[in-house]
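Beneath this line is the structure, given in structure tokens, with notes to follow.
Missing here is one protein chain; the remaining ones are kept as they sit in the complex.
Chains here go by letter, A and B, matching the order in which they are written, and residues are numbered from 1 within each.
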Amino acid sequence: MTNPQSQGQLSANGELVHLLTLEGLPREIIVRILDTAQSFLGVTEREVKKVPLLRGMSVFNVFFENSTRTRTTFEIAAKRLSADVINLNVSTSSTTKGETLLDTVDNLAAMHADMFVVRHSQSGAAHMIARHVGPERHVINAGDGRHAHPTQGLLDAYTIRHYKKDFSGLTVAIVGDILHSRVARSLIHVLNILGTPEVRVIAPQTLLPAGVESLGVRVFPDMRKGLAGADVVVMLRLQNERMRGALLPSAQEFFKYYGLTPEKLALAKPDAIVMHPGPMNRGIEIDSAVADGPHSVILPQVTFGIAVRMAVMSILGGA
Amino acid sequence: MQLPDAEALCAELVKKLRPVVTPATGMVGIHTGGAWLAERLHRELGLAIPLGRLDISFYRDDYRKSGLHKSVKASQIPFDVADRRLLLVDDVLYTGRTIRAAMNELFDYGRPESIALVALIDRGERQLPICPQYCGATLAVAKGKMLRLDRNDAGKLSLRLDDD
Partner (left out) sequence: MTRVHIKGGRLVDPKHGVDRPADLYIAEGRVAGIASAPRGFEADRVVDATGLVVAPGLVDLSARLREPGLEYKATLESEMVAAVAGGVTSLACPPDTDPPLDEPGLVEMLTRRASSLNLARVYPVGALTAKLEGERLTEMAELRDHGCIAFSQAEVPLADTQILWRALQYAATFGLAVWLRPQDPHLAKGGVAHDGEVATRLGLPGIPAFAETIALGAILQLVRVTGTRVHLCRLSARESVEMIRAAKRDALPVTCDVSAHHLHLSELDLGYFDSHCHVVPPFRSQRDREALSAGLADGTIDAVCSDHTPVDDDAKQLPFGESEPGTTGLELLLPLTLKWSREARLPLVQALARATSEPARILGIDAGHLGVGAPADICIFDPETYFTVAPSGLRSQGKNTPFLGYELPGVVRWTLVAGEVRFERG
């Protein structure tokens, strides 16, 4: 019996066939992905940094929204699994010629793609594509509008688990533009599924979506109060457009009240870790001293990200 | 069906291996039963080089059919494989596919000088040209049954017969 919550990610017998969002995923599946990722970390230390798991399979990176960083990590992950990787920057090709989104996807499917990694500027794009290509071809959402970035949420969870081991006593603070952030939404979902008792969002009102508490968070407009006793601090990237949309007056004022400095970080627990999905805006949301400091785990996040994406692809590829 | 005493077979293997191991010998056990057996052999033989453990989930040949194995453990080879003589240890040798996967994985770590296979039980019915250099016992097992190695809390090894 298909769980309506699974919204097409899970097959009739509960197997993961697409990764579209972390919302509604059973805890066991998330834990399995994290455990599998752990096994992949050792692979990078070997002479041959590949395993033959996806040999003969084609992974198509279909990016309707540009992102060299994310695309590269998916490409590395797929190649480490011995898959063939094709990169399609669709923003410069067919759709601008008037081809519909689904026509583009159909054409790619006809080229025997086994897996699609999709990034799009509109929320719901990955769901639409997954509904269209069906469970035989697997879709990984690499970010859709403001909605979800599930592999980022997973690698964030992996990072927290690596340093803090157990979620059951943690206070996690997420700081910045929650309103526009798919990273924040995915992280909030995974933290709740893994049983984190206190998830905080710290932002001015203009950057908080309506009814955000219903996602399972506590709102702190005051960063000092929000950081008090936090075990994990996750800084979100602030985009320049926000200043133009009358959401914020200036980067300077934002940094003063919502930027992470060593002085504000001192309010968190002494062994708190600092995370950031990247790329960082030094001096806008995070001070260099913190980004390069002993609490920062921003670089390990990248390594974990490759292992987590390898885990997701290897679980989907066998489904 | 009367199953052989795993402890006794283990002791037999130790006797067979003692004259051939050197301070440079590398031993690798295949999860899960092979790793248990290798831990015991490694200790009894007093091997100098630390024990390696392999999880072959990423090298299996049935991925497309059955998907990724449900619980995957990390492989750890805490020594340099290159130019080393290796002992590859598994509990039950059957079709030979596990050993094929393990050898492929080992070669991704480096090029060993040689690999010798140590198996507690050889149940026959090979599907690939693989044979053990050191074997505790051969045993015919009925179709539809799986022979497994168990280890209790005290570390005692025993054999178990399950339905497939």
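The rule is simple: a residue touches a chain if its C-beta (ideal position, glycine included) is under 8 Å from a C-beta of that chain, and two chains touch if they have at least 3 such contacts.
Just so it is clear, the structure is predicted and the values come from calculations on it, not from any experiment.
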Contact list for the unshown chain, restricted to visible chains: A
Touching residue (missing chain; options A:Ile33, A:Leu101, A:Val117 or A:Val139): A:Leu101
Option from A:Gln122, A:Asn192 or A:Thr303 whose C-beta touches the chain left out: A:Gln122
Sole residue of A:Ala77, A:Ala148, A:Ala173 or A:Leu187 that reaches the chain not shown, by the stated touch rule: A:Ala148
Where the unshown chain meets chain A, residue by residue: 7-8, 23, 100-102, 120, 122-125, 127-128, 144-148, 182, 185, 209-212, 214-215
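By definition in this document, only the chains that are shown with their structure count from here on.
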Of all residues in chain B, those that touch chain A in their complex: 55, 57-59, 63-64, 66-68, 70-77, 82, 104-105, 107-110
Interfacial residue positions of chain A with respect to chain B in the complex: 15, 32, 35-36, 38-39, 41-43, 46-48, 50-53, 314-315, 317-319
